[in-house]
Structures are given as C-alpha cells and as structure tokens.
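Here the complex is missing one protein chain, while the rest keep their positions.
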Amino acid sequence: MGTLAEQAARNLAAVREQKPLIHNITNYVVMNYTANALLAMGASPVMAHAHNEVEEMVSLAGALVLNIGTLTDEWIASMILAGKKAADLGKPVILDPVGSGATALRTDAAHRIIEQTSIRVIRGNASEILSLRHRDSMTKGVDSLHAVDEAAETAQVLARELETTLAITGPTDLITDGNRVIRVSNGHALMGYVTGTGCTATATIGAFLAVDPDPVSATATALAFFGLAGEVAAESAAAPGSFMTGMLDALYTITPEKLGSGARIEES
Amino acid sequence: MGTLAEQAARNLAAVREQKPLIHNITNYVVMNYTANALLAMGASPVMAHAHNEVEEMVSLAGALVLNIGTLTDEWIASMILAGKKAADLGKPVILDPVGSGATALRTDAAHRIIEQTSIRVIRGNASEILSLRHRDSMTKGVDSLHAVDEAAETAQVLARELETTLAITGPTDLITDGNRVIRVSNGHALMGYVTGTGCTATATIGAFLAVDPDPVSATATALAFFGLAGEVAAESAAAPGSFMTGMLDALYTITPEKLGSGARIEES
Partner (left out) sequence: MGTLAEQAARNLAAVREQKPLIHNITNYVVMNYTANALLAMGASPVMAHAHNEVEEMVSLAGALVLNIGTLTDEWIASMILAGKKAADLGKPVILDPVGSGATALRTDAAHRIIEQTSIRVIRGNASEILSLRHRDSMTKGVDSLHAVDEAAETAQVLARELETTLAITGPTDLITDGNRVIRVSNGHALMGYVTGTGCTATATIGAFLAVDPDPVSATATALAFFGLAGEVAAESAAAPGSFMTGMLDALYTITPEKLGSGARIEES
C-alpha cells in the first residue's frame, strides 16, 4: 500500500510538471467538465473528433481517451481511426464504455473498438464491464446493476481474455490486469450525483498513463487521486452543485504529499 | 391550491424513490446542466440521439424530452423516430420548442414533431408557444415578445387544437390543457441569466411525468419545484454563476415537505 500511495504522489507531480496533452473523443455531456478537470489537475486537454483530424491530433498527445456516450456511427469510426494510430505510435488508449450493455449500438461499439484497436485500460461500472463479455447482459441506462464483489473474479478472467487492464468503479474501485488485483477506496457518495464523474475519472487515468507506463499503477493511483478530490470537496459541500465546483478546486489544490498520505490503495 | 401543492410533494418523493430514467434529445448548450439537474433532483438522465439507438433507448426510459435548440435535420429525424416509439409504448413525450418562430428550421421542426408524434406537454415562452399556431409569428432569438396574460386565452384554444398540455413560462407560468388553467408563481429573476433554465424546467416536467400520469398536475408541480429551487438559490446567491450552482444544490436539498409548503400553484 505504501508503494502505490507513493507512486500516486509521484504520478501527480509528473502530470503537473509534464502537462501531458490528453486527446479526448468523448460525449457532449461531459466535455466541458472533463476539460476543466484535466486543466485543474495540471494536464492539457484537447477535444477533437473529425475523421480527418484525429490521427494528426493523437500524434501530438500523450494519451487518447475514448468515451462512447452520445454516440453515432461517425464518432465510432473516428475513435477506431484514432485508436489505431495511437497503437501504431505506442501511445496509451483508455476506453470508457458508457452505457455498454444498455443498447446494441453502445455494446457493439465497445466490442468493435476493443477488437480493432489496442486498449490499455477500460474503466466502467460493473454492468458496463460485464457487458464486454456477455452480449446478452442488460443494464439500466448508465447505472450499475451488479455489486463490485460479484464482478471481481469475472474481471480477472475478462482482463486476461481482453488482454487489458480493467477498472470497475463503485464505492470501492477494483483494478486488475488479470494477475494483480488492487482495490481503491477513496471517493464520496455525492460523486454519483454529478454527471461525468465516471467519464472524468477515465480522463484522469489517461493523464496518469501519460506519465506512468504501468497500466495497473497508473489506473489505481489516478482513481485514488480522483476519489480523494471527492472527499476533499465533500468537506465543504453538501449538495451536488457546490460539490462539482469543489471537485475542480480539489483537483487543483491537492498536493502530491496530500495524495501520498490520503490515497487508500490496497493490493490483494 | 392545497391539493396541487400536496401533489407536488408526492411527485418529488416519487421521483426520488423511483429514480426514473429520462431520455433527452436536447441541445449541446444545456446537456450538462440538464443532466446534472436531473441527477440532483433524484432522476436518472441519459442523452442519446443516434437514429440507430433512440428507439431502443426510449424503450428503457420513463419519459422522453425533445428540445430543438442547436438543431439539424438529422436530429429532427431522430426526435421523430424516438417520439413515435414512445407513443407506441405509451410513454410521455415533452417538447421544448426552443427558438420556434425565430427561424424556419426551428418552426418547421416544431410543427413536424407535433404532427408526427404524440406530445403530452409542450413548454416554452410565449413567443415559442404562439409560433406553434401562427407560421408568420416572429421572435427575437429565444426571448419572449408577448406577455403571459396576452397568451392565456390563445393558449387554451391552441391546447385544444393541438390536443396537448401547454406550459408558457415567464414571471408567472401558465399551464393549460384547454380546459383547466393553472398558474405557478414560483421562480426568481436570476433564472433568466442562466442558460438552459427553460430547457431544464422542461426536463423536470419529464421527470414528474414519469411518476404522475396527469399532464396538468405533473407540469404544474414540476414548474413549482423548479421555480422554488430558484428561490432557494437566490437566498445565498446574488449573481448568475453562484446562482446556477445554487440551483443544482437546491434541487437536491429541497424536501417534499418544503415543496409542499413552498409551491405557489393556483387553479382558476
């Protein structure tokens, strides 16, 4: 635990020093909040989705974040184009399969992106992650139907099948590459009342992956940082509006030292 | 008045208990704020607009909210597809004719959506609502040119013609299905300085319609709740930025009891 909390502090310091450019192809709902969160933590966000721009843009970036909310066929095609280019260049790609399992378009898109590109990390709730395995799984919108614990063993098997690192987020986050299993218990219940906290957690993983090549430690430390921002925000906010403002403040004010002492990361 | 205020309290409690999924096909400007408002009040928002996804998504939802800001032909087609499916399934559809009357694209879109689907409630300002009758009506952008009082009788006639419930919002909101006429006087002037308050009022009607089958009482109680959130926010905010944050907070903190005592709904 000590080691990963220290790594969290190092990763946050590296993001602030290197200010990696994070290329997001993400949904309309969360674009503004995601960009502001990346800026607040010290990274440099760019949003670009045109098929005739994404390959050039990803070449400039330290990581690529793909998010399938508010999806259309054109956006899926751009995500795959950008993802292939990122793979060619050895840049990390992170997928957020928003609503996968809820509709065929989203489930199919998630499967196609995984098959046709090289995804370093996938972050979702239990339903979304489980939908990547079972085409017959159903979720209610973007909410999770399954407890994290039920998903733990399945996640290990699935991570090996998909040859990626999975992050299943909830009250406790579970991170696994099929071998290592890590749990992060930072966070606050109000995060569920702000749209895009999941999507922005994914973008935070992107920023940490741009400075830490190990997908398991980058993901666990990013989620600890993002969860700690929720805890800090909740110290002075008791409702979603001021809480979402407070989270942006916390992503800016949390120091590497504070993260090193506040990260609750446990490897089993 | 007592009865509708009590119904407001019951509807808010039901939204918080049932957490209905509200499917929004809405404009880019307000997507984030609308989603956050729905989450704050206890509902579950989803935004999806692809022609090959909307029918499946609306099947999962408790209500469908159509909003014609930042419109294109593709989005109109998706709105009509989703609206028809909702009608087939007996799910309520709410229309926000943003800017109808200002441009031909928006006026025509509003007319087509009304003709080709089955709209339970339409909410707009006086100009927008009046434009649904007169194709030669003109509005200046999304501002209202006509006082609510001028529109009252016209609204009753129009509601009967369109076989729907109309909500004309302004300093006092007017709700009518052609027979009943209800006025809601909750609200605050700062709401006019935050983009998307009208659109988000419409989404709030969607959430209340998902738990209250009576379009007149669902609409009146939703507008009282949303207006009361504005009043509560204004207690601690005197400018638009902190006011818009405060409204999200209020949508979360207002209890059914507070709404029951604070709703100002009058039936004439």
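First chain written, first letter: the chains are A and B, and each begins at residue 1.
The criterion applied here is as follows: a contact is a pair of C-beta atoms (placed from the backbone, for glycine too) under 8 Å apart; a residue touches a chain by one contact, two chains touch by 3 or more.
All values derive from a computational prediction rather than experimental measurement.
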Which of B:102, B:158, B:184 or B:254 contacts the chain that the document leaves out: B:102
Interface with the undisplayed chain - residues on chain B: 27-30, 32-33, 69-73, 99, 102-106, 140-143, 192-196, 238-242, 244-245
Residue numbers in chain A that touch the chain omitted from display: 21, 28, 31-32, 35-36, 39-40, 44-50, 52-53, 56-57, 60, 244-250, 252-253
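By our rule, only the chains that are shown with their structure count from here on.
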Chain A-chain B separation of Cα centroids, rounded to whole Å: 33
